[in-house]
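Dropping the structure in here first, questions after.
Heads up, one of the protein chains got dropped from this complex, but the rest are sitting where they should.
Just so it is clear, A, B and C label the chains in written order, and each chain counts residues from 1 on its own.
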Amino acid sequence: MSQSSTDSFASVHSDTSDDESSPRDKLQKSTKGPSDFCIKNISQADFGRKEIEMAGREMPALMNLRKRAGGEKPLAGAKVVGCTHITAQTAVLIETLVALGAQCRWAACNIFSTQNAVAAALVKAGISVFAWRGESEDEFWWCIDHCVGTETWQPNMILDDGGDLTDWIYKKYPELFKNLKGVVEESITGVYRLYQLSKAGRLSVPAMNVNDSVTKQKFDNLYFCKESVLEGLKRTTDIMFGGKQVVVCGYGEVGKGCCAALKALGAIVYVTEVDPICALQACMDGFRVIKLSEIVRHIDMVITCTGNKNVVMREHLDKMKNGCIVCNMGHSSSEIDLVKTHVVCAYLKWVHVRPRVDHVIWPDGKRIVLLAEVRILCSSNEVQVMKLRCENLRVCIFSDEYVASLHLPIFDAHLTELSDDQAKYMGISKHGPFKPNYYRQVNFSLSRRQTLTHILTFNVSNPFCFLL
Amino acid sequence: MSQSSTDSFASVHSDTSDDESSPRDKLQKSTKGPSDFCIKNISQADFGRKEIEMAGREMPALMNLRKRAGGEKPLAGAKVVGCTHITAQTAVLIETLVALGAQCRWAACNIFSTQNAVAAALVKAGISVFAWRGESEDEFWWCIDHCVGTETWQPNMILDDGGDLTDWIYKKYPELFKNLKGVVEESITGVYRLYQLSKAGRLSVPAMNVNDSVTKQKFDNLYFCKESVLEGLKRTTDIMFGGKQVVVCGYGEVGKGCCAALKALGAIVYVTEVDPICALQACMDGFRVIKLSEIVRHIDMVITCTGNKNVVMREHLDKMKNGCIVCNMGHSSSEIDLVKTHVVCAYLKWVHVRPRVDHVIWPDGKRIVLLAEVRILCSSNEVQVMKLRCENLRVCIFSDEYVASLHLPIFDAHLTELSDDQAKYMGISKHGPFKPNYYRQVNFSLSRRQTLTHILTFNVSNPFCFLL
Amino acid sequence: MSQSSTDSFASVHSDTSDDESSPRDKLQKSTKGPSDFCIKNISQADFGRKEIEMAGREMPALMNLRKRAGGEKPLAGAKVVGCTHITAQTAVLIETLVALGAQCRWAACNIFSTQNAVAAALVKAGISVFAWRGESEDEFWWCIDHCVGTETWQPNMILDDGGDLTDWIYKKYPELFKNLKGVVEESITGVYRLYQLSKAGRLSVPAMNVNDSVTKQKFDNLYFCKESVLEGLKRTTDIMFGGKQVVVCGYGEVGKGCCAALKALGAIVYVTEVDPICALQACMDGFRVIKLSEIVRHIDMVITCTGNKNVVMREHLDKMKNGCIVCNMGHSSSEIDLVKTHVVCAYLKWVHVRPRVDHVIWPDGKRIVLLAEVRILCSSNEVQVMKLRCENLRVCIFSDEYVASLHLPIFDAHLTELSDDQAKYMGISKHGPFKPNYYRQVNFSLSRRQTLTHILTFNVSNPFCFLL
Partner (left out) sequence: MSQSSTDSFASVHSDTSDDESSPRDKLQKSTKGPSDFCIKNISQADFGRKEIEMAGREMPALMNLRKRAGGEKPLAGAKVVGCTHITAQTAVLIETLVALGAQCRWAACNIFSTQNAVAAALVKAGISVFAWRGESEDEFWWCIDHCVGTETWQPNMILDDGGDLTDWIYKKYPELFKNLKGVVEESITGVYRLYQLSKAGRLSVPAMNVNDSVTKQKFDNLYFCKESVLEGLKRTTDIMFGGKQVVVCGYGEVGKGCCAALKALGAIVYVTEVDPICALQACMDGFRVIKLSEIVRHIDMVITCTGNKNVVMREHLDKMKNGCIVCNMGHSSSEIDLVKTHVVCAYLKWVHVRPRVDHVIWPDGKRIVLLAEVRILCSSNEVQVMKLRCENLRVCIFSDEYVASLHLPIFDAHLTELSDDQAKYMGISKHGPFKPNYYRQVNFSLSRRQTLTHILTFNVSNPFCFLL
């Protein structure tokens, strides 16, 4: 089981259903949905539908996509098996695929994150879902196995988050790979597994890494972090930013977003970097580039965004002043080395003071404030993270330029159209793509510097090519 | 003769030397320099040396490079023939190459732009220069021809700005190409020529396009434009930016820099774009994306940065309000269509009111203010443009990361070093390169979407590989 | 009963104490506090103490003040009777006054806002408190009456929020006014009452309006709003600001703060103003100044900060597009005219969708999103508002410059000291005040343009003069 299948353990606590029986053992019946599904409680469908509708109002790009397709079914023929968090936001994506003609079956990538009511609404809408909140490990794999297909329905595309579904198919139903047009993977873990396959010469289908897409890099990382870092901090700490001294570790897109937001609100921001190009950008953008050890005694907050590990060490924590806040906006929770801190628990006290807020207390009374257990402080509610991932999944199926164009009506933005003359002068088509290939290929490289062997490219005129 | 060899015609006017004889006809003698050179007046060398020293103080990255090399000669063996503007800034570059062990011969790429005193100082320092201000066309080619080499000295690298030198060698001394390690070209014109050769399969050596380097794209375009657009406008117009409505056409790096600077000073900025990704970035950065025709009646200024042609048309000029300012920060002067405006000169009056400022006057008295004859308003003085180009030439020879690291001491920026453990976790070397190849390859693509067939890559551990 | 005594009705709902008896009817006994008090439950004191300690960590200026006073008792002799919200933050203020030598008695200005545990902790610390959550109106006045004093203890200063305490004393114990050194009032309502007294010639003691202090105007309004508007919006709406079109009505300090924050996060901000000076500032700061009716069809959000009424009218709501957000950052909830909207409820539907979020739905399905029932969206939690008011109360007692100097250590800011020579050159004392009187007198003017007849001034060398 991959990490993503267990990492929301805490969130299950808020689920207070009394029904202790496993959905596997119950009769699954829907008045008008598929006969082939397994969820907690079909009677919650109406509530789930409202949640999906509310989510849809906040995901206008997908709604625009449905409109733009009109009655046409550009995805007719696509058979998608998916394994992701099952939330209202994912449901908007799934139903968009269906609206465009795809057939979908879905399982959960995480035993705790399924919104049962949303699953019920999807089933009622005719989609075979196998998922409920609080699956056991055995149930988790049972759901995935049943989701993969039936004798009469075999998938030609995988949407995966964590790699469990792909791995299951690879191992148990390798023959399905013959029909696959591609695999889309969101998580770093999953991408790493695909890369191992690819390196071993056993990845016979195109695969895409959502995480490194242009849209993800340039929009989600930069703009989303810019907007969410302030909220994440405010919600957990009540800090006022004006005049506070903050170190941001790492000046990639996430770091750039954090720095811009904090500076805009009046914080004094320092940057640490290992890469001279990023360091120079930080300088030019007006940030002092220093080593953490040089400034650590004076700061009010440190935010890690490097993607690396052990960026903040126990020795740094020892030097921080009372009340210093430590949090992480990077991918992994390993950026802050808590192992050494935990180990010496006889020396330090660890107090959970509020949801998402812990204090580590030194013998002299000094308190360091840890936010979100140094997991990503991306947002205060999981919903928004889900929504974000969902946006990324879109990217896999459509070209970045097409996705961007879907968002423009939200901003009432009016694109200028090239004249024939101008297009010829620029050596490009009037309707794009406007970026050269090398720019768009950024999409598909793996993080940690590796590249998948199989890369697909798309163009605006046929954004649906991947599935067709 | 390429465009760059004539485009500074005006600047010659300030040269008031009385000596009308051609340097070709004079005895060229230097007490301690080479015997092989041709310049205007060796006696100006001391004055030129001061100019070079002053320029050096403002180019700390090159000075750092000399220091960092210590006594070593990493460029020993390199024989560079160059053809660029000959200014104090270029001289700092040339002498850095020499300090690192290279041998250099140099000619001017422009008949008017040579600073005679600087040429004299270079000669006195032992470099064979063939250039003076006010060359005739015949003299221009004579200088290039004499610069190429001698029987005992043949170049193994070309640094060209405009392509005239490369073309001359290609046609007259094709055998030299066998020894060439590479061609570095700065101008769009020159790159286009190389591309034609490459397409025809006749470019047998590696060639690089400085103009699309990462450093150029990410630093010069973005940051330089951000800093210089305000100055360019202030120096020509006395406008106050606060509250002024400005349209920036194009949201590439140049446009992003202009928009950021203008917004920071309180202007209300609108953006026009053809590319949905750039348009979406403009939205997220807080700019209204509109078509020029929608807003043209209300604006105080329009700045073109598209790289395309005919972005501002006569019909737009007709609709602008009295006093509207029109200028160009893009590569070419074709962004604003003045042809149709000029043609109807019986209808419109054209008045040159100040250096770099023209008024076009409509019959009803309306005046449109054209800056810099709609050439690039990059900076008010040519020196800075030269300096900029010079910085770019560096990029061709060293890796971007190496160049960036040379700049960091200027900002007293302290780079963090990866631990062995962290480097391993990231899958990269402790000392870089930190960016994947696809990122750095952006360097070498041609503008207008074409790609050179021959591309070199470098790494920090051997930044001098190109020449060795 | 003033408005402030009832306006938190909703907040009582979260109080789930089972004990239904009135504290008035119970024996009030504290092991070591005063014998003279009336609260809900003394046994909650330890929990309340923890709350006060946590609040104290976030109010460093008051903590600095205690330290700076050292063991001295500059407020010895001061007898303060207070009537405010009783929260952990207020408790930090009260205990600071006590630490500096003052004697205090306190009642609640609101029948619902008392934190019972905090009241218990204050009593245990020796302060006579008469307050509990959920007082009846009769109990409210009973508490105030018992708080005023005893035969042996008579106040010489009033700290009031809403004017109920002052009014009660004025009517029932007018003889106490002889001993009063001053009245400090926070609320607009209370200030208005004082003004009426003053105009009628019946206000015989100095009075101060906290609300118009320099610190309040320049720090709380500007900086606090700048930081809190984003959070308030994020917490209620999940909106991303980048590219959103927002109208801010009013460009006073609150409006300036909102505009700066929204612009910094990438929103496109328009301003409406009635005052040409503020309008011109908005222009210079880069905001289009328009009338609401001109832009209302296109915007994503409108925020009112005028202090005026009926700024957003039903006719504006009718024209807004689906999903437009309407909220208020100004003092009063009358900025948005909901009366006419409510009245026609047969036509419009009103749906409460989340805490602090209502939808008004038009027959065609259009939804307008109202936040916080158009009360002030200052912050998502009441605590921060309390804290803010508490900070303001400080201002009444100490000079603005002294208060500012207390905050500087928080920012590790190092003040430069004038030399004797420089002080003489500037014509001021070395240790301030640095601002001329006219600047500081801004403190004491009433809002709505009236001025109190009795105004006090302070200086840094004796910040405690008011109470002594």
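As a working rule, contacts are C-beta pairs under 8 Å (C-beta built on N, C-alpha and C of every residue); 3 or more make two chains touch, one makes a residue touch a chain.
Note that the coordinates shown come from a computational prediction; the quantities given were computed from them, not determined experimentally.
Asks: Check each of A:C283, A:C305, A:L371 or A:A413 against the chain that is not shown and name the one that touches it.
Replies: Among A:C283, A:C305, A:L371 or A:A413, only A:C283 touches the chain that is not shown.
Asks: Which of these touches the unseen chain: B:A131, B:L203, B:L230 or B:C259?
Replies: B:L230
Asks: Identify the residue among C:I42, C:C283, C:V296 or C:V360 that touches the chain left out of the display.
Replies: Touching the chain that is not displayed is residue C:C283.
Asks: What is the set of chain B residues that contact the non-displayed chain in the whole complex?
Replies: Residues in contact with the chain left out: 57-58, 223-224, 226-227, 230-231, 234-235, 238, 240-245, 261, 264-266, 298, 323, 353, 383-384, 410-413.
Asks: When the complex is taken as a whole, what residues of chain C touch the one chain not shown?
Replies: These residues of chain C touch the chain that is not shown: 214, 218-219, 223, 272-284, 288-292, 294, 307-310, 400-402, 404-405, 407-408, 411, 413-419, 421-422, 425-428, 432, 434-436, 438-439, 441-442, 445, 448-451.
Asks: Touching the missing chain, which residues of chain A?
Replies: Touching the missing chain: residues 242-243, 245, 263, 265-268, 283-288.
Convention: only the chains that are shown with their structure count from here on.
Asks: Mind checking chain A against chain B and telling me if their interface is mostly the same residue numbers on each side, over half, or mostly different?
Replies: On the two sides of the chain B and chain A interface, the residue numbers are mostly the same, over half being shared.
Asks: Using mean C-alpha positions as chain centres, tell me how far chain A is from chain B in Å, no decimals.
Replies: 41
Asks: State, to the nearest whole Å, the distance from the C-alpha centre of chain B to the C-alpha centre of chain C.
Replies: That pair's centroid distance is 58 Å.
Asks: Residues of chain C that touch two or more other chains: which are they?
Replies: Answer for chain C, listing residues that touch two or more other chains: 242-243, 245, 265-266.
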